[in-house]
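Only a part of the assembly is drawn; its chains keep their places, and the rest are absent.
By letter and in written order, the chains are A and B; residue numbering begins at 1 in each of them.
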Amino acid sequence: MDTGNLVLPSSDLLRNYSERISQLDQRIEDLKTDFRESSDAFFMCSMALVIFFMQCGFAFLEAGAVRSKNTTNILIKNLLDSCIAIIGYWAIGWALAYGAVGNSSLGLFFGQSEFFLASMEDYPRFFFQYVFAATASTIVSGAVAERCEFVTYITYCTAISAFVYPIVTHWGWSDDGWMKKGFQGESVTTSYVDFAGSGLVHLCAGTISFIAAYMLGPRIGRFSENREEESPEIRGHSVPVKTEKESFQFAALGGFILMFGFLAFNGGSVPDVAAHGEGKIVALAMINTILCGAFAAITYLIIHYKTKGKWTLLLTINACLTGMVSACAGCNNMMPWACAFTGIGAGLMYYTLCKVMLRLKIDDPLDAFAVHAGGGFWGIFAVCIVSRQGIAYGIVDSISGSDGVSVSQSFAQLGWNMVCALAIVLWSSISMIPLFVFLKKINKFRVPAEIELKGLDIHKHGEAAYPLHAYGHGWDDYEKIKERQRKISRDAEGFLKLVINTIARVAFYRFPSAASLGSSSIP
Amino acid sequence: MDTGNLVLPSSDLLRNYSERISQLDQRIEDLKTDFRESSDAFFMCSMALVIFFMQCGFAFLEAGAVRSKNTTNILIKNLLDSCIAIIGYWAIGWALAYGAVGNSSLGLFFGQSEFFLASMEDYPRFFFQYVFAATASTIVSGAVAERCEFVTYITYCTAISAFVYPIVTHWGWSDDGWMKKGFQGESVTTSYVDFAGSGLVHLCAGTISFIAAYMLGPRIGRFSENREEESPEIRGHSVPVKTEKESFQFAALGGFILMFGFLAFNGGSVPDVAAHGEGKIVALAMINTILCGAFAAITYLIIHYKTKGKWTLLLTINACLTGMVSACAGCNNMMPWACAFTGIGAGLMYYTLCKVMLRLKIDDPLDAFAVHAGGGFWGIFAVCIVSRQGIAYGIVDSISGSDGVSVSQSFAQLGWNMVCALAIVLWSSISMIPLFVFLKKINKFRVPAEIELKGLDIHKHGEAAYPLHAYGHGWDDYEKIKERQRKISRDAEGFLKLVINTIARVAFYRFPSAASLGSSSIP
C-alpha cells in the first residue's frame, strides 16, 4: 500500500524464512503421505471386507445348487476355505507371490522371502491379496460338489491358496514377474494386462475346476447312458433343473451377494485410491462391472428364452457372474459402451461352454468352468480389443490417421495376453494334475458310490435312520472310531476332565445346577 | 539469537522466496483437491455399493412375502431390475436427470445432454445416482407381485429408471430444476427440501405402486366377496398372515438387509463428505435413520398388539422401513429428538394407509404404497416441521422473541414442499397411467387367471406334473416353441455346433471324456 521503509533484513531473518518454508514443505509432504497411506489402507480394508463376504455368496450359491443331502458338506467346505486360505497364504502364499526376489532369474517365477509375513508390514495389501486367494480356491468347490472327499478338498484348497495361485499372481502382478515384465521390442512393448484377475484368478481357478470335474467324473445319474437328449434334465440335480424351492432361494441369495462382492472385487483393485484421479477409476470399474454383468445376463436370458421358452433365474445369475468375471480384466480402462461388447461376448461364452461341457459329459454342478474360465478367458481377450489401448481404437485411429493407439502395438498386446492365458492354463494343469492323480491313487479322491447316493451329510447329522456302521469312507469303521474315542478319553480328556471337574467343583459345589435332579457330582 | 550480519538480499533470492511460497500454495491446493476428490469418490462408491445390496434386500423381502409358487418370478424380477436400470440410466436416465441444459426454459424440466455418458466423467456420482434409480424401480415390483406379466414388468422398469424417475430428480436435485430453484419472494425464499429422496424416490415409486396395484386389481381370492371382516385373513397370502416358515425367514432377511442398506441410502446422500464438518452429518443421518425406524416400529408394534393381541414380525419390519423412508427427507438436518415426531408419525401413517388400502380393496402384497408413498409423504411434510429450519423452531423462536427461524419462512417452505409433493404424484400418475392402459389394451398387463392360480413359476421349473402345453401365456404354444427352437438350431446353433465340435475335436479327440461310454464323437 504505502511505499514502506527500506530496511536491511538480517541474514537470520532470511534464513528463518527459508527454514520455515522448508518446514512447510516437509509438513505438506508428511500430510500427503499420511493421507495416502491412511486412505489406501482404509480403502483396501473395506473393499477386502466386502470381498471376504463373497465367501458367503459362494457358499449359498453352491448350497442352493446342490441336492439337499449334501448341503452341510458344501457349507462347511466354504467355511473352512477362508480358514485354510488365511493360514496358507500367511505362511507361504504371500511370500511366493510378493516376497522380495534375489538376483537370480528365479525371481521371474516366484517370490523368495517374507514367509509368515516376517518383516512385512504392508498389512492392508496382504489382507486384500488374501481375500483374492480365498476366492480363487473357493471357486473350485462348485465343480467338485457332491462327490469329492473331504481330505481332497482340504488338500487342493491348501495347494491353491498357498502355492498355485500365489505363483501365478507373482507372474502377472508382481513387478518381478515375467508376465508383467513382458516383451520389450523395438516398436512394441507389452505387459500382461489383467486389472482385477480375469486371468490370474478366474481362468486359473476355472481351469482347475475343469480338471477336477473331469477327473472326478460326473455325479451318479447325472448323464443318462444312452438318451443324450434328456441327460441335462435329470431330476434332483439343481442345475439346470430344480425341485426344491428353498434351495432355489439360497442360490439367488448367493448370487446377489456375489454381485455385491464383485463390485468390490473389481473396484477395489485400484491400487492407490488416493492418487490423483483414481477415485473416478474406482467408480468406473464398478459401473463397468455392473454393465458387463447386465449385458451378459440379458444376452443369455434372451437366448435361453428363444430356445427354451422359459425365463431362467439360476442360469441368468450365472451369466451375470460370467459378465462380471469378464469385466475384471479391463473394467478400469474401458468406456461404458465397451461393456456391451464384453458383456454380450461373456453371455455367449457362458452359453457355449455350458453346451460344450454337456456334450463332453463333464459334470460341473455349478458351471464353475463356464463362468470362471470362460468369463476369465474372454475378459483378457476382450480387454485387448475394446479397452482404451485396444485394437478397436488402434484400427479407428489408423483409419482416421490420428496419432493415437498403434495397431501393431495393440495386436502385440493381444498376442502377449494370449501367451499369458496359455501359461496360466498350463501352470494350473501341471501343478494340480499330479496332486489329483496322487489322491486318486490313495483312494481319497472321490467318495464311495454308497456314500454319494446316501448323501455326504449323513455322517454329520447322526440321524438314527441310518445305522452308525453305514457311515462309510473314513467314518465307516464304527468300532475304530469308538476305540479312538476311548483312547482320546483316556489321554487328553483325562486331563480335561480333571480341569473341568476342578473348575466345576470349585465354582459350583454348593450351587446346584438348575437341571440336576439329585446328584450334583460330575462323573 | 545473535544479531546477525546485515546483508543485502539479491532480488533473485526474494523472488525465489515468493515463488516457493506460491508453489507451496499450489501444492496445498492440489493436495486439498486430490483429497476431496478421492474421499468423495471412495465415500460415494462404498455407500452406493451398500445401496446396491438393497436389491438383495428387496428381492428377499418380496420373495418371503409372496406365495411359494411365485418365488422364482419375484426373484428374477429383482435381479433383472439392476440390469435394466443400469442400461436405461446409462443410456438416457442420467442425461435427463443431470445432463447440462440449454438456454430454453425446458431446462427447468429435464436435462439435455450426456446421453450414454458421453463426455461425462463424474463416475462416482453416476454410480450413486444409478443405485437410487434401481431402488426406485424395484419398489414397484412388490405392488404388482404374483399377477403381473413379465413384459409389463420389463416395460415399466425401463420407463421408471430411464424416464420417470430421472425427470423427477432433475426437478428436485439438479440445480436447474424448477423445484430446486423454488420460489424467491421478497420476505421468503423456498427450495424443495428432500435430502435423500423421501419424495423424489419413495413418494414417486409409491405412487406408481398404488396406480399399478389399483389397475391390476387384487390377486384372485385376496378379498372375500361379501364378508369384509375376514378378507385380510385369507390363507396363503403372506401379508398379513403366513403359513410357510421359510418364507417368513426370507422376508426377515430382506428386512434386515434393507435396514442395513437404508443407513447407506441416507448417510450416503451427504454430497461432499470431505468438506468441513460433513463427516458428522453422515453419522447424524445414519443415527436419525435408525431412530426414526425404531420409533415407527415400536409405535406400530404397540398399536398392533393393543388391537390384535399379537406381536407381529413382518408388519413391524414394514413399519420400521416406513420410519426410515420418512427419515430420508431431513435426516441430515434434524436433532435426534425430532425423530420421535417423524418416526411415530410414520408408524401411524403406515397403520392408517394399510387400513385405507384394505377398505378400498386394493391389493398391494408388500404394502409398497403404505411404506414408500406413506413414509415418503410424511417425510417431506415432517421435515418442514421439526428440522432445524422447521415450523417448530419458527414458533419457538417467535415466542421467545429470538432472531432465529422466521415463522412465515418456515410455513412457506412447508407450502412449497407440499406443492412439490403434488407435482411428484401428478407426474408419476400422468406418465405411467397411459403406459399401463396401453399394456392392458394389448392384453399384456396381467397374467391369465389360470396361470395366476397355478403360479408363475411353473413354466420355469419344467416340472412334469404340468403338461408342457399348459404353460400358457406366451409360452403355451409348445409346438411354436419347438419350431422356434428348431429354427435357431438350424441358424445360429449350426454355426455354434461347428465351433463346439471343432474345439472339442481338436482339444479332446484322443482324450476320452469321463462319461463317454463308447462313442467319443459329438453328434
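One rule holds for everything that comes next: a residue touches a chain if its C-beta (ideal position, glycine included) is under 8 Å from a C-beta of that chain, and two chains touch if they have at least 3 such contacts.
As the structure is a prediction and not an experimental result, all values here were calculated from the model.
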| item | value |
| --- | --- |
| Number of identical chains forming the whole complex, with 2 shown | 3 |
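Operating definition for what follows: only the chains that are shown with their structure count from here on.
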| item | value |
| --- | --- |
| Superposing rotation of chain A relative to chain B, computed on C-alpha atoms, to nearest 5° | 120 |
| Distance between chain centroids, defined by C-alpha means - chain A, chain B (Å) | 30 |
| Chain A-touching residues of chain B, taken from the complex the two chains share | 1-9, 13, 17, 20-21, 24, 27-28, 30-31, 34-35, 37-42, 44-46, 48-49, 52-53, 55-56, 59-60, 63, 68, 71-72, 75-76, 79-80, 82-84, 86-87, 90, 116-117, 121-124, 126-127, 130, 150, 246, 250, 253, 459-463, 471, 475, 481, 484-485, 488, 496, 499-500, 503-504, 508, 513-517, 522-523 |
| Contact set on chain A toward chain B in their complex | 8-14, 17-18, 21, 24-25, 28, 31-32, 35, 39, 42-43, 46, 50, 214-218, 222-223, 225, 228, 233, 241-243, 245-246, 248-249, 252-253, 255-257, 259-260, 263-264, 267, 273-284, 286-287, 290-291, 293-295, 297-298, 301, 306-313, 316-317, 320, 335-337, 352, 355-356, 359-363 |
